[in-house]
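Below is one structure. I have some questions about it.
In this view, the complex is presented without one of its protein chains, the others remaining in place.
Read from first to last, the chains carry the letters A, B and C; within each, the first residue is number 1.
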């Protein structure tokens, strides 16, 4: 009898990251995929990821609304609580053999708590990484609630074991986000028009002579500064003058500061070298990234995917502090001059080589095989 | 300006454990106590701990109802989520400088999550211990969310540091539950009548020739067996025939099996050597424990407080597995013969000596001093 | 295509009342029954009605826990809110063509709100009655949210129309609780032993020379007095000395006062003429009622079912004020002497005749036929 694997997708980037896992589970003879889509993945203003998921051939078993509107610390806390209440219903209805949760956001913690109290074994993808901020606390808390760990790298595995997890439950699978990158490199070139396909706001840009991608999220513990921070990047990108493709940030406490900063900048400057997208399908995004002269911002994509892709990254501020880095990253602070200088440095240097630090592009199948084979239990005790 | 310290009490045993901390905070010139009473601590069927708290001179700032009735896995999960939603309101209203949470139950996790997302520094009492079951996961998850750690013993401190906490945030204070024991040993003997003062059900017992105390909680991961388990203990105690004082278990998934087992046994056997209490004020409980020939069950009191008190313990089943033990503990399985044999063994042996394994009885003041002095921050990163 | 009818059962008495409706819907060629069991109908301490429902051959589609423990005004309010949150999930999953809610409790209001905002037509059983207290407000609020009204009597229909409902949506079906009574009168006599079958606490009683049934609920707006009130009835029943069968009250703000009053009375007096049941299957209860010398308390059964059965009732206090009465009712206040006097009066008088005031015992089929045939819409406007 096949095992029922319930994957909970709560945000656009989580979906991008695990698409290869979803495919591998769905196509595995020993597994049955149950898909719960929740939180910002259901909201129009974050790109209605649920519609993307269905368009890509997956069936959604439950939709779980759990974001309390307000975008401040109180509503973040309460959204987590609501998530536990609501996800408990979904998981209890679906009766999976194992629940899979991804990374380190509050909805992921809600998933982990619901599964734990329902005594359903919990598999966690992407534990053991070091980033600072509330995400760091949450990621390791989830590790402690999880029964199975699919980590990206050896250093991450080492940390998870040090935290007390039994080594036989910790598997270095690589990060499935790299699978998307591998697939994209393998795919034939795409000639269709980006602006026509994905809309967005701002002028149509000429991309054939190189372009920059920007992805900058608000940083939870620096709520008030979100707006000031985004303005530094906006001004740097305006001065740099290369065609620039921006992506809107995820829901999070502070996203308002970032979003409003972008809106105000557009009203004030009507920058003719910037186009703003809500989101792209994961493969299109990777292909776009692969073709970019450089990625700017504080997204993990600059450090993780771009390490594999060999794309230069300008990483701004402390959001990615602590992450292992390949040779493709230059770190800068929230300062338009520093940002601009780093962008120019990459214009002059040779493009970095691909580095397998975060995975070899085959994680999805590896994770599915493990989900089908490893013993599943909820019993746990510190391994020392 | 004094620091506002918000302590969240969610169950009778948590209150007993931290009463000395509460007193020390309230009486500290540099601290202001904010008291939130929540969950089963508000419910009549668990002894209405809130009334005890007020009777002992504390002021309750917020009462937070969060237990969804049903006593099964789904309601445990949902109660945790509700707790986050409701405690976020209380903590946000009170605006403390630090939140203190105790031990490892689902309400404690709710407290930890609410404080974390509100960016209020979180102090955790009693981390780093090893017990197995869902409590183990939850305890370590709370350690990962916490910014300050007040642990009972050196081995616990070692484990918390291994999990990645910075050593300067981990303080071996001893467990404040031992403070109660110290105070009780210091207090003058009490001659008032137990049965008159605390009611309960069952016959009045003659205690002057020795008596046994029983405290047996349901074990979360063995839901179905709760009733069978309690029956073994009931039969052993009936056969042993010594006057026996029972205490009802806490709310938890499975408590119904235990409670109903006790009720059915009473209806069937009307045992004349057993009296059943809901709860006693902590000091009375300790004094009672101190005078006991032996404690039977699966409560941590048998291992922790009784280690300091030098009271023999018959520890049943796996609930306390992994805890460090002094010489006062005999471990048995859920088997009436084994339980009875251990009780009889303690009748013949000398009473064990007091052992400071879990504290020296002065933890409360130590914790209050630390809360007043240490740096408070919510920024954290794995310390390796 | 058959219509999907979702019935939400939230308490033992609601189930008893609509069992014939459930059967008629289930057996109707044009209807498909969806059964949601919620609130106190899921709780052991109110007789685990969900197990009765399954034992009687129905399939439960969703179980919805929604009672926040605490039994005070705050938890009543919050339980209503939680009910809306949780029932919205169930109704949205089941996608019924019409939702049926019963009577006037807070869970019924939660059902009505969830259905209304989901734009699912709402049928309400038992609107238009007059009883006072919070129930009165809630009952009429539900009438305003409902699209279809199945009322017990002509006076009730008149009131619902006066409130602004279009007459063509108001159907005098009789109350389906009377169907149970009719069925019970038709059934062959039952010789099995009551005490063996249904347990309960208290001595085994000899019933062949007549007995009394007591059913007294706490009255929401007189919270503090619940305990005093129940004591009057307890003393009257003790003095009257006839074998007395008591039933525990439903969950409600104040139930604690009533329940604790009963418990304390039993401890103090160990009355030898009283036996206490949690609940009986509806038909057994009716049969028991039919054989009773009299029913005492404040349950609507004394006024409604007993009107049809021709069983004398002693109705205590204001809980049933405003209800139309047949000749079988004597009203008294919460006073042991008045209660006793009324009980004795019925001993001397002839048994009243059956009266069809609340129905003819054929409501279930009538309601099912209407659910299959009438137009279903959510559009509404005051009819004047």
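What we mean here is this: a residue touches a chain if its C-beta (ideal position, glycine included) is under 8 Å from a C-beta of that chain, and two chains touch if they have at least 3 such contacts.
Nothing here was measured: the structure is a model prediction, and the numbers come from that model.
> For the chain omitted from this view, which of the shown chains does it touch?
So, spelled out: the chain left out of view touches A, B, C.
> Out of C:77, C:187, C:228 or C:241, which touches the unshown chain?
Candidates C:77, C:187, C:228 or C:241; residue touching the omitted chain: C:77.
> Considering the complete complex, identify which of C:94, C:118 or C:205 is in touch with the unshown chain.
Going through C:94, C:118 or C:205 one by one, C:118 is the residue touching the chain not shown.
> Under the stated touch rule, tell me which residues of chain A contact the chain that is not displayed.
Residues in contact with the chain left out: 42-44, 65-71, 74-75, 78, 82, 201, 256, 260, 267.
> Touching the hidden chain in the full complex, which residues of chain B are there? Just list them.
Interface residues of chain B facing the absent chain: 85-86, 89, 93.
> Residues on chain C that touch the omitted chain in the whole complex?
Listed in rising order, the touching residues are 73-74, 76-78, 80-86, 88-89, 92, 106, 109-110, 113-114, 116-119, 130-134, 136-138, 140-145, 159, 162-164, 221, 253, 321-322, 378-382, 384.
FYI, only the chains that are shown with their structure count from here on.
> Does the chain A and chain B pair touch with the same residues on each side or with different residues, judged by whether over half of the numbers are shared?
same
> Compute per-chain Cα centres, compare each with the mean of all protein Cα atoms, and return the closest chain.
So the chain sitting closest to the middle is B.
> If I superpose chain B onto chain C using their CA atoms, what angle of rotation comes out, to the nearest 5 degrees?
The best-fit rotation has an angle of 180 degrees.
> Identify all positions of chain B at which a residue touches two or more other chains, and write them in rising order.
74, 78, 82
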